[in-house]
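Note that this complex is displayed minus one protein chain, with the remaining chains in position.
In this document, chain identifiers A and B correspond to the written order of the chains, with residue numbering beginning at 1 in each.
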Amino acid sequence: MRRWLTVFFVGGSIAYRGLFNWIRPAMYIPTMLGSPLFQLIFFTKLGQFAQAQSRDFYIVGNSVQVCAMSSVYGMTMAVANERWFGTLGPLLASPANRAAVFLGRGMPVLANGLLVSAFTFVAGTLLLGFRPGLAAVPALALVVVVTVVSCTAFGMLLGSIGLRAKDFFFAANLAYFLMLLFCGVNIPLDELPGWMSAVGRCLPLTHGIAAAREVAAGASLLHVWGLVLTELGIAAAYAAAGLALFRVLEHESRRSAVLDAY
Amino acid sequence: MRTLRVIASGFRMNLKMLGTSSFFLLTSVVQPIIFATVAFYMFRSGGRNGTLLYASLGAGMMGVWSTTLFGSGGMIQWQRWQGTLELGAAAPPAIALIYLPFSLANAFTGMYAMAATLVWGRVVFGIPLHFAHPWLFALSLPATVIALGLMGLVLASTFILYRHANALSNLLEYPVWIASGLVFSTSLLPDWTRPISWCLPPYWGVLAIRHAALGGDVRGPLGMVLALGLASLAISSVTFRWFEHAARARATLSLT
Partner (left out) sequence: MLVIEAVDLRRTYRTTTGVIRRRPLDVEAVRGVSFAVEQGELFGLLGPNGAGKTTTIKMLITLLLPTSGDARVLGMDVVSQARDVRKRIGYVFGGDRGLYERLSARDNLRYFAELYGVSGKAQRTRIDEVLELVGLKGREQERVEGYSRGMRQRLHIARGILHDPEVVFLDEPTIGVDPVGARELRQTIADLIAAGKTVLLTTHYMFEADALCDRIAVIAKGEIVGEGTPAALKAGVAEGRVTEIEVFGVDDGVLSRLRVVDGVRAVTVEERDQKQLLVVQCAADRELTAPLLAQLDGFEVGRVTSREPTLEDAYVALVGAGD
C-alpha cells in the first residue's frame, strides 16, 4: 500500500513536471491564466450583448469550465506524451501498479485545475462585479472541487485515447470547445435541442456548473446534493473507463504491437 | 519578378502543408462552427433573431483571426522544430519576403472559416444570406483577410525571437476577438480600450464586412483596413530585420 501511495504521489508529480508541456512560466501564465481570463470576459460580454442570461450565469459557467484548461489539456498531455517522448516502453516494462501510475498523474492536474478556476472566479469578482455571499464560498469551493475531479477523470479517458490516436491534441481541443456548447456553460441546457442536452448530461461539468450556479445564488449544499453526487458518479465512470482503456491498450500492445511507436 | 515567384511558391507550399494538418482543420473550420453555434443559441435566447447573420459574420471573422494567429505562430514554431527556420534565415531573399506568402496563405485559409460559418448558419439555423452590398462584401472580405495576413507577419517576426510562440498565440486569441468587437459591440468595453481597437485591422475589417452585409458605410472602414494592412507590412519589414539579427545573437533560431 505504501508503494502504491508513493507511486501515486511522488511518481505522479515527477511525471507531471516531465510531461506537461506548459509548465514553464512563459507558457503557464498565458495559457493557464491569460486564456481563461479573456474567455471569461469574452463570454460575459457576449452574453450581455445578446441579452440572454444574467451576468452571473456566464461568470460561474466559464469560471468552472476553465478548469478544463488543466484537466483536459494537462491530463491528456500527462498520459499521451509518454508516446511522444518515447518513454512508454520503459514505463510499460516496469512492474509498477498501473492504477497508481495512471491515477497519480491526475493529482497535480487536479490541483492546477482548482487554481485556474479559483483565479478566474477572483477575476470575475474584481473585474466583472461577481458578488456571491461570503456564506456561499465554502459550498461553492466544494462544488468546484468535485467538478474539477470529474473533468480530470474525463481527461484521463482522453489521455488514454491519445496514447493510441495519432493526433491527441486535436481531440483535446475539440473536447474543450464542445464543452462550451454542450455543458450549459453559456447556454442553458433546456434551450438546446433534446439530443444535445442529453449528450451534455453525460459529460462532466454539466451538473457541477448547475450546482455551482445555485450555490452561488445562495442555495445550500443540501439543496444541490443530487447534482453533486451525479457529478461524482460521472467522475468515477470516466476514471474507470480511462484506466480500463489504458489496460486494454497495454494488453493489445503486447499482443499486436499497437503502441509500438515508442 | 523573382520576388513574385518567391511569394507564389511560398503561398502554394504553405497551403499544401496546412491542408495536411488536422490542427488547421480545427481552427479554420471546426472551432468557428462551434463558436458560431454557441453565439446563435445565445442570440436566439436573448430574442435577437434578426442579428443571427451578425453572429455568423462575427464567428467567421473569429475564425479568420485564429487561423492567422495560429498559422503565424505555428509556422515559425514548426519551422524551428523541423530545423528549417535556420534554412530560411540563411536563404538569400529577405526573411520578411520568405514569410510574407506563408502569412498570406494562412489568412487566405481563414476564408474557409467565413464560408463555414455562413453555410452552417444557412443550413442548420436557416439564416438567410441576403447581403446589402454584395459587391462591396466581395471586396471587403479579401481586403480584410490580406490585412490580417500582414498583421500576422508582424506577429511572426516576434515569434522568431520568442520560443514559446504557442503561448503567445493562446494569449492573443480572445483579446483580439474582444477588442475588435467581432461578435459584440466594443461600446460594452471600458473607454480606455478604444484606441487599442482602432489600431486593429480586424476591428475595421469586421465593420466593413458587417456594413456590406447588413447595410451601412463600407468605404470608411475599408480604407482603414487597407491603411493598417500597409502599415503592418512596413512594420514587419523592419521588425523582421531586427528580430532576425537579435535571434542570431541569442541563438534562438534552432533548438539544438
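Just so it is clear, contacts are C-beta pairs under 8 Å (C-beta built on N, C-alpha and C of every residue); 3 or more make two chains touch, one makes a residue touch a chain.
Bear in mind the structure is a predicted one, so any value in this text is a computation, not a measurement.
Student: Quick one: which shown chains sit in contact with the chain that's not drawn?
Tutor: Within the full complex, the chain left out of view touches A.
Student: Looking at the full complex, which residue from A:23, A:145 or A:217 touches the chain that isn't shown here?
Tutor: Considering all chains, including the one not shown, the answer is A:23.
Student: In the full complex, which of A:79, A:101, A:228 or A:243 touches the chain missing from this view?
Tutor: A:101
Student: State which residues belonging to chain A touch the missing partner chain.
Tutor: On the chain A side, contact with the omitted chain comes from 3, 6-7, 10-11, 14-15, 17-19, 23, 85-87, 89-96, 101, 253-257, 262.
We take it that only the chains that are shown with their structure count from here on.
Student: Could you list, by residue number, the parts of chain A that touch chain B in their complex?
Tutor: Checking each residue of chain A against chain B gives 22, 24, 26-27, 29-31, 34-35, 38-39, 41-42, 45-53, 167, 169-170, 173-174, 177-178, 180-181, 186-188, 191-192.
Student: What residues on chain B touch chain A, complex-wise?
Tutor: Its residues touching chain A are 22-23, 26, 30-31, 34-35, 37-39, 41-48, 163-164, 166-168, 170-171, 173-175, 177-178, 183-185, 188-189.
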